[in-house]
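Next up is a structure, given as structure tokens.
Missing here: one protein chain of the complex. Every other protein chain is in place.
Just so it is clear, A and B label the chains in written order, and each chain counts residues from 1 on its own.
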Amino acid sequence: MKLPAARLCLLPAAVLILLLFIAPLLIVCAYSLLSRGAYGGVGLPRSAESYTRLFDPLYASIFARSFAVAAISTALCLLLGFPLALFISRSGRRKNLYLALVILPFWTSFLVRTYAWMFLLRDTGLLNTLLLSLGIIREPLPLLYNYGAVILGLVYGYLPFMVLPIYATIERIDRSVIEAAADLGAKPWTTLTQIVVPLSAPGIAAGSVLVFIPCLGAYLTPDLLGGGKTILVGNLIQNQFTTARDWPFGSAVSLLLMALVMVLLLLIARRNQEGLL
Amino acid sequence: MKRALSLYAAAVYLFLHLPLAVLAVFSFNSSRFTVWEGFSLRWYEALFRDPHLAEAALNSLIIAFTATAAATVIGTLCAYGLWKQKTGILPGFIKSSLYLSLVTPEIVMGVSLLAFYQWVFRFLDVQLGMHTVVLAHVMFSIAYLVVVALARLRTLDPSLEEAALDLGATEWVAFRKVTLPQLMPGVAAAALLAFTISIDDYVITSLVAGVDSETLPMVIYAMARRGGSPLVNAVSTLIVVILGVMIVASERLQGHS
Partner (left out) sequence: MNRRTFFLGLSGLAGCSRHSRPRLNIFNWSNYVAERTIPDFEREFGVSVRYAVYESNEEMMARVLSGNSGWDIVFPSNYYIQPMAKLGLLAPLRHALLPNLSHLDPAFQRPSWDPELRWCVPYMWGSSGILYHTRLQPPPESWSDLWDERLRGRLTMLDDPAEVLGACLKKLGYSLNSHSEHELRRAQAEALKQKHLLRAYLNAEVREQMVAGDLSASQLWATTSQQAIDESPELRYVYPSEGFALYADNAAILRESRRQELAHQFLNYLLRPEVAATVVAETRTATANAKARLLLPEADRSNETLYPSQETLARGEWFEPMPPSIQRLRDRLWTEIKSA
């Protein structure tokens, strides 16, 4: 007799999801099977053309590039985020302050953060000016408008999504387990790799997914920091819905992207028994 | 190792705050370009004379508060329900839908919501506005909430709640007195995340916003596209300072009580 209450808890979420997610998504599915209207929008006849167009090396290469960029950004986020989460969880009374310091920059607009990097990286930006005046370089370095800048922007943009879930799981690790390991003579590094990291695996998995997905769909960062010289899946989709006004094809690309990520997630979920949800 | 960790963390904090610190410094630049020409408060004066910005900021706050509150309640309940009832049609449906919502690119979610609203509005005399934005924000933040809250719940011991039930507590009391307090740090972290996402969202918001629901990111985007007016720097500096003061103040208050 414990089920009805649980079901009641699920009800509001179920209604919300059905109305504001599943129904809109079905509309996108329907769009992907229609033709492009003469002036944008969608129209009849029904056709699977949007899907056949996807079998094209051009789009395969765009997908591959996007996955690579998102994977590198996620790895870098983990590299920066895990030690930070560990540091925060060990900082006693100051915990909340340090946590707030992670989140604070992210209450300014994403665009502002991106522009802040443009400020730093451009030819007449702070970094180049500094290096020039120190005599380290003679010509400004082309720091902006390349893949490096895009990845930097993505890491900067999504780092808290990595830190917060990892922090939440590290916090839950029983102190006595760590103390016991120390008592038994484990070195701090051993404790970290043998106990803390495995126990925070759910947080690491959650954080990685929370970073990977938005990186994969990003289109503002590649545009602004990449200078529009590269095209990632996010830009491809965005172009279809704006300049090209080809909603059916945009819908088909979006659905393919979602399908690929779902497959990836299922693979992770199989290895990591608990999964995310 | 502790020292190394602190140093590393300091470096990461520098990485997080340096770009914004530079922006803040340049918000006091009298030139509108990135060349330093001297200290000036002209951008802050311009800021306070701009009713447009103030209204957008207010809109952003209202939307973020409302959406976060609603999403936190719905999301926490949902995470709890999923934790209690792991199998079945409803949990299965919710889990796979939330997975899906996580992997949906923002632009797709925005466009699909827009298409959906359009379809609904055929039957109702409603326009896009604050309500459509809030609904969209609740929807896209709920998956994040459930993920974080559930990660927290996973680390809890279910036998505690069972013990409470065995001792005669009702399910509601057991949830409120035993599980919820343990869950709270997770919920707080999740709500913070939802608030951050909501107040920052541009892509979805710009698609489902109407005339009266222009948010701060939308105004900033428009300004930034024009070449990064120092007004943007001034707004961001102001936001960071205000929020920073609020956080430090709440820290102090908690410390004293």
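We take it that contacts are C-beta pairs under 8 Å (C-beta built on N, C-alpha and C of every residue); 3 or more make two chains touch, one makes a residue touch a chain.
For clarity, every value in this text was computed on a predicted model and none was experimentally measured.
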Hidden partner chain, touching residue among B:N59, B:T104, B:S141 or B:T237: B:N59
Touching residues on chain B - with respect to the absent chain: 33-35, 55, 58-59, 61-62, 65, 114, 117-118, 121, 126-130, 206-207, 209-212, 214, 221-222, 224-228
Hidden partner chain, residues of chain A it touches: 36-41, 58, 61-62, 122-124, 142, 144-145, 223, 226-231, 235-236, 239-246
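The working rule: only the chains that are shown with their structure count from here on.
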Complex contact set, residues of chain B against chain A: 1-2, 5-6, 8-9, 12-13, 15-20, 22-23, 26, 34-35, 73-75, 77-78, 80-82, 84-85, 90-91, 93-95, 97-109, 111-113, 115-116, 119, 135-136, 138-139, 142, 144, 146-148, 150-152, 154-155, 165, 171-172, 175, 185-186, 189, 192-193, 196, 199-200, 202-203, 216-217, 220-221, 224, 228, 232-233, 235-236, 239-240, 243-244, 247-248, 251, 254-255
Chain B contact footprint on chain A (complex, rising order): 2-3, 5-10, 12-14, 16-17, 20-25, 27-28, 31, 80, 83-84, 86-88, 90, 93, 96-98, 100-113, 115-120, 122, 124-126, 156, 159-161, 164-165, 167-169, 171-172, 188-189, 202-203, 206, 209-210, 213-214, 216-217, 219-220, 233-234, 237-238, 241, 247, 250-251, 254, 257-258, 261-262, 265, 274, 276-277
